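Below is one structure, written out as structure tokens; the observations come after it.
With one protein chain withheld, the remaining protein chains of the complex are depicted in position.
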Amino acid sequence: MILYDYILSPDAYKIRLMAALVGVKLELRAVDVHPGREHESEALRALNPAGSIPILIDGDLILTESAAMLVCLARLAAPAWLGGNDVADAARIQQWLAFSLRLTDHLGGARATEMLVEPGDLPALQAAGTIDLRELEAALTERRIIGQTFLVADRPTIADIACFPYVALAPDGGLSLDPYPSIRLWMRAIRMLPGFIEMPGIHRLHELKPEPVSQLPETV
Amino acid sequence: MPVETLRDWIPVALSADLPPATVIPAHTPSGILALWRSASGKLTALADRCPHRGMRLSYGFVRGEALSCIYHGWSYGLTGQCQRIPVHPELIPPAAIKAASYAVEERNGVIWIAFEQPETPPPALEGFKPLRSITLNTDAERITATGEMRVLLAGIDVLLLIVGIGVGETLAHVMVDAAASDVDCIAVSRAVEGWRRECEQLGLEELAS
Partner (left out) sequence: MTMAHQPMIDQWYPVALASQLPPEGRATQLMGMPITVLPGTPVRVVTNDGRDLHVIVRYGHVWTSLGKPSKELFDIPEADQPGRRLVEVGVVRVRCSPLRAVENFLDIAHFPFVHTDILGAEPHTEVGKYDVEIRDEEDEVWATKVQFYQPQAAKSASGGITTDYMYRVPAPTSTVLYKTCPARPGEWDVITLFVQPLTEELCDVWPWMALFDDETALTDLIHFQQMIFLQDRSILENQIPRLLPLDPGREIPTRADLTSVAYRRWLKRHQFTYGAQLVAQ
């Protein structure tokens, strides 16, 4: 599978992350989105008329929406990430995949404006992003009340991966995550998953690695 | 329970939001602290600023019984004393390298801090259990003058601990009747969202008038 990729794109990161978590090897093609605007070039428009990144190609299949790519990777390599057979859970996953597009628009828009100096109405994007974050926080709080950690089912699913990147990078767009304790714990649970990989702006959880013992001072 | 002196306890977080080996930024009326729980469960509240380069310690990481700064890995123990400077592994850090630490106590699922050691423990809030903490974009004084209010939400007895943490920014710790079921708790959690919208709307209208 070939992924047309951009290291700073949270949508592209969703696919790299999902592939890493389920053990699929992707062939990455780096696209010079910034500053080159290569995603708007004719060669890439031929693959994706919308001119957006990422693009996933698997034989004849060309996907340009990250939610569809997550479904594709899960079906191929790890169907458990699609949740169980429960009707409500299946619907909830679709709900969160659709919700993740709002995150792209609002949190992603704020980030592009604030960090990459692209045009945008920053206060309006941040206000809309705050409503999204509150909705997610409320949902995750309800999950915690019934003893659950992830958005749907009793395990991580593509719903979590679809929502995680833009939320984790909200501070890039000037939105603090301090007001959201349930989001904080959920992000930590995702970052602790075996096979998890970072992207710039999401730091390594150094606490998962023990302090290098040989270097400890003798007393303090 | 309005915060009047440095010796007053300030509720900053719920215990459940700070598991072992984690750190969070704890917002208070006087600024942010790095509040962390060691792997063995001990709580510490430190000034949220690494003395080395000013990086916020609440962005750091907890290994064992120490909090490390994310920038250069300088680690601080339960008293705030710097224990280790990775760039100079053989060096025992001088005693002067220290992050200020503050009184912290946990009672009935709520974590309280004080800038100077108070004479009495924080309130027990008997009959209630913690549900969630939320932030409101409005001034605390618009909600309550006392820092504490009892309301009925979704038909359940609710106690709100209110702390102003900045201009137009208020923290509310939501406590529910200790006998509330999971279903009740979810209902209150939803009702709290509505209560927040009401408070913020009221604040906007007051500003407009």
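We call the chains A and B, going by the order they appear; numbering starts again at 1 in every chain.
Everything that follows uses one rule, which is that a contact is a pair of C-beta atoms (placed from the backbone, for glycine too) under 8 Å apart; a residue touches a chain by one contact, two chains touch by 3 or more.
From a predicted model like this one, the values you see are computed outputs, not experimental measurements.
Peer 1: Hey, which of B:Val87, B:Val167 or B:Ala208 is the one touching the hidden chain?
Peer 2: B:Val87
Peer 1: Can you tell me which of B:His52, B:Arg107, B:Arg142 or B:Arg190 touches the chain that was removed from the display?
Peer 2: B:His52
Peer 1: Can you say which of A:Val31, A:Leu107 or A:Ile190 touches the chain missing from this structure?
Peer 2: Counting the whole complex, the residue in contact with the absent chain is A:Val31.
Peer 1: List the residues of chain B that touch the chain left out of this view.
Peer 2: Listed in rising order, the touching residues are 48-49, 51-56, 59, 69-73, 85-89, 91, 97.
Peer 1: Considering the whole complex rather than only what is displayed, give the residues of chain A touching the chain that is not shown.
Peer 2: The missing chain touches chain A at positions 6-8, 30-32, 34-36, 38, 114-117, 171-172, 174, 200-201, 203-204, 206, 209, 212, 214-215.
Everything below uses one rule, namely that only the chains that are shown with their structure count from here on.
Peer 1: Please tell me the distance, in whole Å, between the geometric centres of chain A and chain B computed from their C-alpha atoms.
Peer 2: Going by mean C-alpha positions, chain A sits 28 Å from chain B.
Peer 1: Which positions of chain A touch chain B when the two form their complex?
Peer 2: My answer: residues 134, 137-138, 141-142, 144-146, 178-179, 181-182, 184-185, 188, 203, 205-207, 210-211, 215-220.
Peer 1: Help me check something: in the complex, which residues belonging to chain B touch chain A?
Peer 2: 13-14, 16-17, 19, 21-22, 24-25, 27, 32, 59, 61-64, 66, 68, 70, 73, 75, 77, 81, 83-84, 86, 89-93, 131-135, 182, 185-186, 189-190, 193
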